[in-house]
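The other protein chains are all here in position, but one chain of the complex has been omitted.
This part shows chain A:
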Amino acid sequence: MKVRYLFIPLLLLCGAPSLRAQKIIIIANRSAKVEEIGISDLRGIFLGSSTRFKNGVTAVPVLLRSGPEHDDFLAEYVGKVDSSFRTVWRSLVFTGVASMPKNTDSDAAMVAYVASTPGAIGYVSKNSPHDNVTTVAVK
């Protein structure tokens, strides 16, 4: 085996998260008027340390209850696995300083909730229909 073939699985491993992440898109309620967001701002909103977008609109994070899209989103944009992520929110909820984000059971439910909730921001598979919401670019 030539040495360069050893790099192929390595490259695949290194590129895996970003390839996976390309399957996920971030969506927001149109009234939020958010078309792009910094990854640290996105992380702050989904970890409960930020409650607003940079334009001052109150942010309402929305989650998928479970599934590969949920895991991919957490890994790529939040930097946590599901159990660690829920630990962060349980810390906030059980100390009385925040409420748990809304959980949705499917991409369709996510899109419907984000479309109807001012300030809502969530994530779905790129292939899922996502009319009536804004697609948000992550910087």
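The criterion applied here is as follows: contacts are C-beta pairs under 8 Å (C-beta built on N, C-alpha and C of every residue); 3 or more make two chains touch, one makes a residue touch a chain; residues count from 1.
Everything that follows uses one rule, which is that contacts and distances are computed from a predicted model.
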| item | value |
| --- | --- |
| UniProt protein name of the chain not shown, from "Porin", "SiaC family regulatory phosphoprotein domain-containing protein", "Holin-like protein" or "histidine kinase" | "Porin" |
| Contact residue for the chain not shown (choose from A:55, A:83 or A:127) | A:83 |
| Listed residues A:42, A:60, A:110 or A:124, member touching the removed chain | A:60 |
| Residue numbers in chain A that touch the chain omitted from display | 49-52, 58, 60, 66, 79, 81-84, 86-88, 90-91, 93-97, 99-103, 117 |
